[in-house]
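The complex is shown incomplete by one protein chain, all other protein chains being positioned as in the whole.
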Amino acid sequence: MLEMFPGRIGQAILLILVLCAVAIGSRLALRRKWKARAISGIDKLDSWIKHASQLNRSVFFSPGTAGVGSTDTLAALALLRYVAKLCVQNDVKLIIANADLNVQQVTEEILKNAYDEAGKSDKYNVDCVRYLSGSIFAYAAGVMGLLRRERPALNIFLGAFSAESLEVAEAGRSAALYQFGGTSSIDQLPFFLATCDLTLLAGELYAAQSYLTNDPWDISRTVGEDVGKVIAILLILAGTILISLGNEFILNLLNL
Amino acid sequence: MTAKQKMTPYELLLQIVIFATGFFYAFTYYVKVSTPVDLQAIADNSLAYLTAMIITAFAIGIINLTRIHYRNIKLKRPDWKFSIALLGSLYGMAIFSMISSPFQLDPQAMVIPVWLINFIQPIWSFMYYNVMISINTSIFSLLAFFIASAAFRAFKVRTLESTILLVAGLLVIIGEAPIADLIWPGFSAIQNWIMLVPNTAGQRGILIGAALSIIAFSARRMIRYS
Partner (left out) sequence: MTKLNLETDPRPLYLLLIIVITVPVLSHTILPVPVSDTTRAVYNFIQNLAKTKPNSLVVLSFDYSTSLVPELHPQAIVVTEQLFSLPLKVIFVAQWVDGPALTDAVLDTIDKGSKKYGIDYATLGYIPNIATLIGMTTNIQQFFPVDTRGNPTSSLPIIQEFPAGKQASLLVTFTGGEPGVDNYLQYWQTPFGIPIAAGAPAISAPGYMPFYNSGQLVGILISMRAAAEYEFLIHEVDISGAVSAMVAQSASLLLVAILVILSNLAFVLQRSKRKGRP
């Protein structure tokens, strides 16, 4: 027999509501060919990679320290595809440092595919994609050493980070010309804001791919996310007003 | 992959598996099904199998590390001596941990001789508590210096927003110091208020936004392979 877990019915209703909003928003955006809002400064990525090419310096990419199960990592890997393509086009060495073994295999594939698609398979070097350590501070130590030795022109830190974010970003700051960070970990965002020239804040990390590729399908999904956020804002406003008036309807609904 | 690109049969199969698995876990989280099949037990057991699969990835990682550092040693690349230290500590610690540690394979000494366990135990303890903890703690401690230099750079009176950030940041830093209360008790009260009210409000906003992005992101991965 089917029965709902108590305390989760409200969540399920909300989830279905948000998913429907995402679907409707996506369809609308696809039909009306909406454009993604510009994410401030992200266009500079192209010029930074070109500058790295002119200086004959490399680009460093860190997809964070979480596994492939983390949505931050997946968003970072989506952006890695774009960065890898640019680096291969401009003949810039891309160094990727991983803290997770499954991510290591995915990043190897991504970089290899980028070289294959550009017809430069002979230039692919498997040593550019390195697994450092699963322990976050051992990873941080490895990245700090790598940044000081390789001296890349551009450091990109995207994905899920914990306490090591400031160490790698600060160490990279002294060596690199530009730094680009992005995470949805709210603890680490202030550190990236203080050390990076450009930071993607939380939701921007997920939206960045759609903005860069300008693919209508990706943009439509980003619009869908925004519709979900509108629902959340309306719920919060309605809930706040009702609670202030002594009505606990929305609270009871969410606690079902 | 864009909307215009068609999926190959392999990609379609993969997408069906991804969707079915994702939907299954979401369904079993909200709906309890005990008859005719206990879906919750299936979900829990399959997570255990997933753990086993993830652990095999460690073997691949160890092979990867060994391959890279063995080549460093063989070709005498720069810093090849550190590669010896890495491989030595990797395999040494693994073997010692299996013999005598909280993770030992034979805690009741049914197979491994007791004298070997007792011999290895102080070595493992030294390597773990005196070396590994000290090294990890030292790297973590670098944060103190980096936070100081980052704060020094970030807290500047350039605009109104950065001034508000500066004032709030300074009040929290001073309030966090245990001695601050001896200077003026108001410091910790202000720090508490900043942490409990504006900080919590901002964190909640980012948390909700990120959670919604994750829902939409995960939903689109379930629907469309890319």
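Each chain gets a letter, A and B, in the order it is written, and its residues are counted from 1.
Everything below uses one rule, namely that a contact is a pair of C-beta atoms (placed from the backbone, for glycine too) under 8 Å apart; a residue touches a chain by one contact, two chains touch by 3 or more.
This one's a predicted model, so the numbers in the text were calculated from it and none came from an experiment.
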> Of the residues listed, B:Leu13, B:Ala59, B:Leu116 or B:Val157, which one is in contact with the missing chain?
Replying inline: B:Val157
>> If I consider the whole complex, including the chain that's not displayed, which of B:Leu12, B:Ala148 or B:Ile164 touches that chain?
In response: B:Ala148
>> Which parts of subunit B face the unshown chain closely enough to count as touching?
In response: 43-45, 47-48, 50-51, 101-103, 106-108, 128-129, 132-133, 136-137, 139-141, 144-145, 147-149, 151-153, 155-157, 166, 169-170, 173-174, 176-182, 185, 188, 192, 195-196, 199-200, 203-204, 207
> Residue-wise, where is subunit A in contact with the chain that is not depicted?
Replying inline: 5-7, 66, 135-137, 162-163, 186-187
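The working rule: only the chains that are shown with their structure count from here on.
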> Across the complex, what residues on subunit B touch subunit A?
Replying inline: 2-3, 26, 29-35, 54, 57-58, 60-61, 64-65, 68, 136, 139-140, 142-143, 146-147, 149-151, 153-154, 203, 206-210, 212-221, 224, 226
> What part of subunit A is in contact with subunit B in the complex they form?
Replying inline: 1-5, 8-9, 11-12, 15, 18-19, 22, 30, 67, 71, 74-75, 78, 101-102, 104-105, 127, 130-131, 134-135, 137-138, 140-141, 163, 166-167, 170-171, 184, 186, 189-191, 193-195, 201-203, 205-207, 215-217, 221-222, 224-225, 228-229, 232, 236
